[in-house]
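Shown here is a partial selection of chains from the complex, left in place.
Chains: A and B, in written order; residue numbering restarts at 1 for each.
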């Protein structure tokens, strides 16, 4: 399962402080990539695993820094997370995407990116209890609204990645191949597995394969776990694996909504890159269900009167919770743990944590047009609003 | 139920992109008003439904924009939510309250606004199972502390609006008459009803009437749902409808606390207007229970030793949750769903989501002075602190 030329996290933990005298840049970068989530500050450097990375030593670029919100310019330093600042600046010198998702691949051909509605329908279960997935990490422009194209890091070319569906005990066989210059990885919240091996970062052209059997039902997030994980989630690498219980839940129209935040640079050449400093400052430009702000206002989700509707909500964050609410309705059931266990009844609004998921049900016995929203409106107003139309 | 001269949301959904060539301004404004929650950017324009709205085309005012927190000046644009920026600027041109609650009505007579404690006592149930409410949307100055008067948008002249109380299955007959120049509406979280019709916006002099029977017990928020909903909640239009179960809960002293945030401009002529840019930046000036920061410090809530106390907490937001806690006590019961279902026991602090409500109980068997707080103190310190005095 492990790639011979990428050291494992465990190999590197004892070297967490990268030796000051390291002169083999390639070796350092390989190590930095593998360190991944483990050492955030070194992880920040791994975006330098690109041929474009230079070798100078004078310029402090670095990540946004926690004080981004206070700084007018916003470009603070991540050095407080790593005493070895000389290496940080060396690695990031001349690197155009140390703080930004604007890689060459992510920005090429922005004007031809086409807007399309993201289908929120829960896909059917696999017939044979096996979900065989071979996905590619790709960096490319994604149009999230008529006038906004983002420089995205993705699974399979879209934000969010594919919605997938299986049952408790099914077998998920997963392979990730990295088509991008930046190292990426895959972390399934539904998997019980050693992340050191299964969720390790792979570099361009490499693949990682693992297999797991989900043990619990629920709406599980998946995401790239490569460090800094905030940057990789924040740039588009997340999605939902819905795990249904073995005993079917009551018949329902089932939909999946992945809430996420967009922290964007100003447009350059018709495209907006994701901005790590703004992610650290936690003030998003947009918040969306399934990757496009307000998409289900123009093209609502439609059901019939009498339908039971089941929303599987994943909050990909990276930071803010989703206070999920349907205007004009109440949820008759929200499952606190793995469905069908621990239901609560008669709920107006419930919070899905960042990095979590929950299952919400309502009985649509009144026809009408019902906005579904993140009722934390300081952020919800930025695009986390859609329509559920109940036809008579 | 519908007003003849205000189109319904459903009529307008297919015209979500307002035609570029629209020349009938009055028709556009009527449409914008009705679009309300559905199209936030157009909704922002609906504050222009005032005689003072001009017709020029050069000035970009608009809402605060999501990047308000980063921008020094704070006045970013909402245009990213609507490609039709020409209309936005035309509509908002010369409009003094595109980004502010400072309407003529809301600011007139500020110096004579009188401070009064907001009574937190749960009102009695209606005798006959009918709650008949005819409320007025009013814009007027409200004094929230000795030295602060705000330019408020209200239900019935106060922040929060009236606290009301009924039981599951009772009939709530509600009429809203709009006395203000800005369109307003009413969204009861306890109602299962088509919001397109019942929660539609009405303009000055118009009324909307609807009837509903709450299906679940709980602490339900109500609020103005006119777009941008963040602005209307943020400017004071919210309150609580407490729905008791048919089978009475254990005898208790019952109180209602509505937590909300205040985002204010600097004082002008002795009054502070609500500031939409600051709402988007999510950093409140004050956080209060029942509309006045720290009011229950000076004038505590008083009970007797041995009393069971039941707090019905509504978090009106618009953005931040309430981490509710009573210093020196624990809640013996918090109801996760509709009371009396799904109680949890022995809780120090529980989170009420923005746009949600919960029911907390404690047995006051120790005399003393117990602060109740939002234990998220970065915001709680801004006024969400009061005293529960348990007399011997």
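Everything below uses one rule, namely that contacts are C-beta pairs under 8 Å (C-beta built on N, C-alpha and C of every residue); 3 or more make two chains touch, one makes a residue touch a chain.
Everything numeric here is computed off the predicted structure, so don't read it as measured data.
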item	value
Size of the entire homomeric complex in copies, 2 being in place	3
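By definition in this document, only the chains that are shown with their structure count from here on.
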item	value
Angular offset of subunit A relative to subunit B [C-alpha, multiple of 5 degrees]	120
Distance between the centres, which are taken as Cα means, of subunit B and subunit A, whole angstrom	32
Complex contacts: residues of subunit B adjacent to subunit A	9-10, 13, 16, 37-40, 66-70, 72, 80-81, 83, 187, 189-199, 215-218, 220-221, 225, 228-230, 233-234, 279-282, 317-321, 336-338, 341-342, 351, 353-357
List of subunit A residues in touch with subunit B within their complex	69, 72, 74, 145-148, 278, 281, 283-286, 293-294, 297-298, 300, 321, 323, 325, 327-330, 334, 336, 344-351, 365-371, 373, 375-383, 385, 387
